Every structure is written in structure tokens, then in C-alpha cells.
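Every protein chain of the complex appears in place save one, which is left out.
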Amino acid sequence: MRRPPGRGITDLVERLLTVAEVYAPVERDQSVVFDRIESAREAAIDRGPAALSPKNLVFPRCEMLLSSSTRGDESGRAPDPGPGGPRVLFGVRPCDARAIALLDRILGGGEKTDSYYIRRRESLVVISIGCTESLETCFCETTGGGPRSTEGSDILLEDLGDRCEASIITEKGVWLAGQIGLEHDPAGARTPRGPAPPAGPAADLAELKKRLDRSFEDQCWRDIALKCIGCGVCTFLCPACHCFDVIDEETAGVRVRSRIWDSCQFPAFTEQASGYNPRPSAAERFRQRVMHKFSYCIERYGMPGCVGCGRCVSRCPVNLDIRTVTASFLGDGGEP
Amino acid sequence: MEASAIVRTVRERAAELLASGRVDLVIGFEQGSMPMRAAPCFVSDADGTDRLVWNSFCGVNLARFLRGRHGRIAVVAKACDTRALVELIKENQLCRTDMVVIGVPCAGMVDSAAVEEITGHAGITGVEEADGRLLLTAGGSPVSLPREDVLCRSCRRCSTRNPVICDIAVGERAPEPEIPGFLDVDQFAALPSEERRTRIEAEMKRCIRCNACRNVCPMCYCVRCFADDAFPQWVGRGGDPGSVMSFHLVRALHLAGRCVECGACERACPTGVDLGILNRRMSADVYRHFGYRPGMAPEIPSPLSTFSPGDPEDFMLEPDRGRSCGCGG
Amino acid sequence: MTTGENPSTAGWEPGIVAFLCNWCSYAGADSAGVGRHQYPSSVRIIRVPCAGRISPFFIISAFLEGADGVLVSGCHPGDCHYTSGNLIARRRFILLKSLLEHAGVEEGRLWFTWVSASEGGRFAAVVDTVTKRVRALGPASCLRRRFI
Partner (left out) sequence: MTMKPAEPTGAVLVIGGGIGGIQASLDLANSGFRVYLLERLGAIGGAMAALDKTFPTNDCSMCILSPKLVECGRHLNIELLTNSELLALEGVPGAFIATVEQKPRYVDIEKCTGCGECAGVCPVRLPDAFNRGFSTRKAIYRLYEQAHPPAYQIDMNACRRCGLCARTCAAWAVDLSMEPVTHRLEVGAVVACPGFETFDAARIANYGYGLFPNVITGIEFERILSASGPTRGNLRRPSDGRMPRRIAWIQCVGSRDIHRVNNGYCSSVCCTSAIKEAVVAREHGCPDLEATVFHIDIRTHGKGFERYFDRARNEHGVRFARSEIHRVFQDASGDLILRYPEGGAVREEVFDLVVLSTGMVQSAANRELAARLGIELDEHGFCVTDTLSPVDTSVPGVFAAGAFTGPRDIPETVMGASAAASRAAELLSRARHSSTRSRKYPPEKPFGGSRPRIGVFVCRCGINIAGVVDVEAVRDHAAGLPNVVYAVDTLFACSQDSQRMIREAVSEHGLNRVVVAACTPRTHEPLFQETLREAGLNKHLFEMANIRDQCSWVHQAEPGNATAKAMDLVRMSAARARLMKPLAQTSVGVERSALVIGGGVAGMVSASALADQGFGVHLVESSGRLGGNALRLRSTLDGSDVASFVKGLSERVSNDPSIDLHLGAQVTDVAGFVGSFRSTVEEADGRRVEIVHGAAVIATGAEPHTPSGFLYGLDPGVLTLPQLEERISAGDPVAASCRNVVLIQCAGSREPGRPWCSRVCCSESLKLALEMLDRNPGIRIYILYRDIRTYGLREKYYLEARERGVRFLRYDPDDPPVIERGDREGGAGLRVTATDTVLGERFTIDADLVGLAVAVVPSGSSRRLAGLFKVPLDEDGFFMEAHAKLRPVDFPTDGVFVCGLAHGPKTIDESIVQAGAAAARASLVLCRDSIEAGGTVCVIDSAKCSGCGICALVCPFRAVEIDAEEHRAIVNEALCKGCGLCVASCRSGAADLGGFTDAEIHAMIGSFTSGNAGR
């Protein structure tokens, strides 16, 4: 059962608002999304997980890259310069925070960094709240995370009702804590809080990857994807999916280049100019999604591309449940 | 007929069809991975028919899954699925002779999100149905809800509960509701333009262009959707609100006279956009102006493929109307 | 409807896109020219073979690209050069107008009419009426593209 956030949390939010832009789960038109808040009252911490993941803050659904005029004048516009000061992403679940950690590895680290991502990410401080309950759709533990995972969080809070306990995890966390007078509470981390909520069976991700890699050419994908309608719900709701397309658009003499979310589940995702499509059917496309999350990401970034938030499970229009799929590979025979 | 009896009959008929070789495939529903979920399933041998179920969560329109498949197919279809089949047959997408319709009367499907809302997101771990009620296990405790209270929005205004085309009828005919008309449309239309716009813009703002509404729709089968076409790009793919709104406007127009109001799009939308707010306008207009209800009769031509000399014209500008008249003021 | 100007848009003139069928309405616009019927300079005409050629895309696209009003005109019923193009189109137009207005595009932005080849005066009167109505409504914003 849900319970409203303790006073400790609301106090904290009020203090945050004095030092930074705060983004928190808010209720908009009957669903919970992350958006900027002006007062602690707006934060909808008690309304269940947000329908959309917070990735929009660092990787917007549509982001202008550059713009120009088609008519030789200066009527074009410069792209959005990004946030002016620090932003606090408050009240995310540890799984969503963990997804940001993955995005950091992909877009913000290594040889190829994404300046647009970094611009938004650098100013962002992530404060997560440890989960004290789980839903049927939760499976963070299956993906190597957990209800109190600290990956991706700058500060992890535990809601203890009238007060909250903070684990300050990163330098950014230290900085922000200093700004609002929040103290690291290492004692709290040891405070017994009852049993951790069950969040999916733990899984042997290495074994899963091995079995998936073996099954690339397997016929089973065709059967699994029979009911897939090829929409982008799973990927667009996923806090870790990060594929995009770059488009050029023009109106009234202004031409704009933007990047927009794309989905590996869309046929056009891999369609080539010649019309040839290396992933011609839902089977190849669904396989790509699973392989990417549980094989390629592990290979390249050392963590799976799925954090077990359960959004795709709960919102898939045809109940194509990724847990069932991964479980089937881990079943007795090794293949479903 | 009890739900369990319907399930038994569906399984028996499906098994017979497959065993006798009359069909190569049966498309129906199976129990989903959680309570309150039923998922489309594809059964190609008689042994597999035990997977088939029928309950209040079979909201997906299965007509969506017949196109492009070879061989003869049986489909477990509720009224709105059959209405979509009728339109698809009319549009040369399906061949009536290649399908066997196992028709199931429908008392409306349950909106699982509404159930979750009512039960305070307590976590539903079990669901059974009896006597028009849902018997739920919510947060570990039993809860009983009348189905009527948690029906999908589209089902609450449903006008056709029995299959329009049917080869094998399962269950007793459901009483057809009085056609509820278009009260919702009229009420919305009565609002001031500015308020309508605000309401619709609020809906459209939630759209993330994931295409679930389009892809789950049985009538959206274009090889390439206008929204994905780059030349000409009628509607932008980016985030500008005008383009998002236009995407839904054009989709509503493309469905005008074809939308069977199954509500599959609304159920599929991950952000809960009230797509009916546009589609219902078209349904009302098509019915009132052209007397047409999609999917009700294969022989009646689609309303946008024809015309009547007496079609309404009062929407048109008549600059001289009243002006040239010297006696009426 | 008042014809009074919104003070914030004083001096502002609407941009209106007109789609005219070649055989009647475009000819009617020509007749307006030949007859020197003066009308407001707000309209940009796009010639199409038949009202039946006018896809809903044209109209929605015009609003997207910044039109403050759209005018569509074809042959009077019975005059269609292609027999019945205007009548099939009429059904599309009924629905399109209804839908756009339902969605909050103000009544008075989108206009349909019939103008015949000889009706130069009527064409001018149509443009006059449409311009007045659109001017009173001010700049359109409902569908206009704004990049974010």
C-alpha cells in the first residue's frame, strides 16, 4: 500500500527549491511524469512510479541540434543552450537512476561523447528514494539492480516518515548536500527497515547472455514476436533506451535539424535507402531489443541495457513480457 | 453462458477446426503474464488450444493480426473485431472465404487501469469473474467490483455487442444496448472553442509518438504511414505541437467511416491519450451526415467512396446568403 | 462576429491559402480580375485540377505552415469538369471542417464554397467575407508549427 511521503521529504524538497531547479514526479492529467516543480506540494512521490521515465531530462524526445534560415537572412535560431544552472532530479526510483548510469556510460563516456547529452547531464543532480514496496511488474533484481541500488544516484534517500536518511554517494551529492544542509547518515544505511521488497528473481546475467548469443538464429524469435505490433511503447518508456534519429524540418523559412527518439521496433529503423531492410520483420526487431539489452550492453558497457523498471511490462499493448522471454531462455532446456 | 463454458466451447471448436484441417491457424487470447492481462495467441495445432481463454481483458482487436498471413485462419472475435473484419474485407485486405469467425458475444471489456485506480494501486494478484462482478485479490485482500463500473471507455458507449459476421457462434447472444448516440461528442462540442482546444492540446501534449495507437489499430495497415513519410513530409516527426496534433487529426480523418470504435488505440496508449475525443467526432459525423456505421454490412459502400446529391451543404460559405435579399433584412 | 480589430494586431493582415479547382473557381478568380472586382490581398491561390484533388493534408499543412485561414472552392454541384469530384470531395470537406473545429481551430478559419467560372463578383465577395472573418480572429496558432 502506498503511503504519502514523510515530512522529512517535503522539508527537503522545500530546501532544494531554494538552491536549484527541481524536477520531480508530478501528476499531470491523471498520470505521473517528471516535470519542474515550484513547491513541494506538487511533488507526487506517493502516486506510484512515473508513467514516463526521467530520461527526457537528459535525452529529450525532440532536441534541436541546429537551425538556419532558408532565405539568406538571419531569421534562424540558435539551439537551446541547455540549463542555465543546477537541476535536481528528485524522487526517482533507484532503477531509473541506474538507467542514467547506463546512459552516462553510453552517451557521456568513452571515446564518443555526446555534447548535447553532457550539457544537460553535467548540471543534473540525481536524488533517488529507496523503494519500500514493489509492483508485480518490478524486476530490478533480475537485472542486477535492487530497491536500494545507488548506481546513478548522487544521493539516495530512505523515507523514514518524519525524517529521511541520506546516503550521499558522489561529489555532486556532497556539493548539493552542502547547499541544503543535508547530512550523510551512514547510520541510517544500517537501520533495519524490514525486509526488502521482492523485485523479481535474481538471474545469472552471464548465463542469459551466453544462451541468448547462442540463440541468435533460433526460430523461437519468430514465435515470440508473433503478437508484437511493432509499436515503440517499450522503447519509448524504457529509461535506458537511447536510440535516436536526426531529422531536418522547415517552416516559414526556418530550417531545423533535430534529433528525436527512435525505436528499434519500428520497421524504418533499419530500412536502407534502397528499400532493403536487414531486420525485415518483428522477429528480428524484437530479438534486437532483447539482445541489445542483455547481450550487447553487457558486452560493451558492463551492465545490462535493462534496469527492470517494468514500464514495458505494464504498458505493452499485447502483453509481450520481456521477463517471460528472458525466463524462457534461462529455463531448463536453455532455450525456450 | 458462463465465462468458463465459453472458454470450453472456444477451445473445443478451435481444436476441431485445427484437427480437421479446416484452418491452419487459430488466433485467440491466452492468459497474460499477470492478472488482468490477456494476450493475443496463435495456435496452429489442436493440442495447443488449451491455451485459449476468454475473459474481460481480451481488449485487443484481433482483426489486426489476420492480414499478411497465409492459409486459412480462424479468429476468436468479439463484435468490434468482426466489424473491423467487415471493413477489411471491403477494403480487399482479407478474404471472407479464407477465414472462420468464432464469434463471441461481448459484454464489454474491463479497463485494468481503472481497476488499479479504484483499488489504490494495491497490486492485483488474482482476478475471477462471476455474475457481472470482478472478484479481485488486491493487496492480499478480496475485493468485489461490478464490471459495469470499470468498463473501458469505448465499451461503455458500445452499440454492437454481437458479432456482425460469424461462422461459429459461441455463447448466447448478448442483449444489444440501445444505441447510446453521441452524447459525449455533443457535450464536448458544446464547449467554447477555446476550451475544446485547451482540452485537446492537453491530451496531445501527452503523446510521445510511439505509434502504439496506430500499430494496434486493425484499420491502420498502410505499407508506409504518412507520418513516417519524408517526401513530402506533411506532418513533422519532431516535437512541435502542431505536428503532433496534425498526426492525430489526419489519423482520425483516415479512420473516418472506417473506425469500428473498438477502443484498442486508447487501451494501447501508454500515456492514456483520449484518442476517442477525435475519432468519436468522425463517427458521429459519418453516422449523422451519411447514415453510415462502419463494419455493419459488407455490401454498403464506404461513405467516402461515394456521395449523395443531398449531402449537407450548410457548412459551406454562401456569401450572398441573406445579403441579396431585400425583404428579409 | 465583430469585425473590430484586436488592438494588439492592428495593422496585421492575415495570410490565407486558397485551393481552387482549375475549371470553375480558378476561372472565377480570373473573372474577378477581368471584371476588376477589388478584394483584399490576403489570399494566395494554389490551383488544382479539381476540388477532388484537395487532400486533407493540403489544408492541415497550410495551417501548419502558418496560414491564418484556408479557403477551398470548387465547381457548383453538377458543374464538375470530372463529373462528381466535387461531390466526393464535399464529403471529405464536411468531416475535415467538423474535425478541425472540434479540435479547437476557430470557426471562421476554414472555408469551403463553390464559385463558378462566371462568378467573379462572387469570388471577390467570398475573399472579402473570409478575410474579414479571419482578420477578426487574429493570427492562427492552433496548428502552426513552432520548433522546440
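Think of it as A, B and C in the order they're written, each chain with its own count starting at 1.
Methods note: contacts are C-beta pairs under 8 Å (C-beta built on N, C-alpha and C of every residue); 3 or more make two chains touch, one makes a residue touch a chain.
No experiment lies behind these values; they were computed from the predicted model shown.
Enquirer: The chain left out touches which of the shown chains?
Expert: So, taking every chain into account, the missing one touches A, B, C.
Enquirer: Looking at the full complex, which residue from B:92, B:141 or B:187 touches the chain that isn't shown here?
Expert: B:92
Enquirer: Using the document's contact rule, name the residues of chain C that touch the chain not shown here.
Expert: Spelled out for chain C, the touching residues are 13, 15, 17, 22-24, 26-27, 29-39, 41, 43-50, 52-58, 61-62, 65-67, 75-76, 78-79, 81-85, 88-89, 92, 116-122, 124, 139.
Enquirer: By the contact definition given up top, give the residues of chain A that touch the hidden chain.
Expert: 69-73, 75, 250-254, 275
Enquirer: Which parts of chain B face the unshown chain closely enough to count as touching?
Expert: These residues of chain B touch the chain that is not shown: 91-93, 221-224, 226, 229, 231-234, 254, 301-302, 304-306, 320, 324-328.
The rule we apply is simple: only the chains that are shown with their structure count from here on.
Enquirer: Edges wherever two chains touch, nodes for the chains themselves; is that graph a line, a ring, a star, complete, or other here?
Expert: Contact pattern: complete, every chain touching every other.
Enquirer: Which chain is in the middle, if each chain's centre is the mean of its C-alpha atoms?
Expert: Closest chain centre to the overall C-alpha centroid: B.
Enquirer: Pick the pair with more C-beta contacts: A-C or B-C?
Expert: Spelling it out, more C-beta pairs touch across B-C than across the other pair.
Enquirer: Roughly how many whole angstrom separate the Cα centroids of chain A and chain C?
Expert: Centre-to-centre distance between chain A and chain C: 47 Å.
Enquirer: Determine the centre-to-centre distance between chain B and chain C, using the mean Cα coordinates as centres, and give it in whole Å.
Expert: 34
Enquirer: By residue number and range, which residues of chain C touch two or more other chains?
Expert: Correct list: 64, 145, 147-148.
Enquirer: What are the residues of chain B that contact at least two other chains?
Expert: In chain B, the residues touching two or more other chains are 236, 238-240.
Enquirer: For the complex, give me every residue of chain C touching chain A.
Expert: Answer in residue numbers: 64-66, 145, 147-148.
Enquirer: If we count contacts the way the header does, which residues on chain A are in touch with chain C in the complex?
Expert: Interface residues on chain A, with respect to chain C: 62, 64, 67, 77, 249, 251-252, 254, 256, 258.
Enquirer: Using the touch definition up top, name the residues of chain C that touch chain B in the complex.
Expert: Chain C residues touching chain B: 56-57, 60-61, 63-64, 77, 84, 87-88, 90-107, 111-114, 122, 125-126, 128-130, 142-148.
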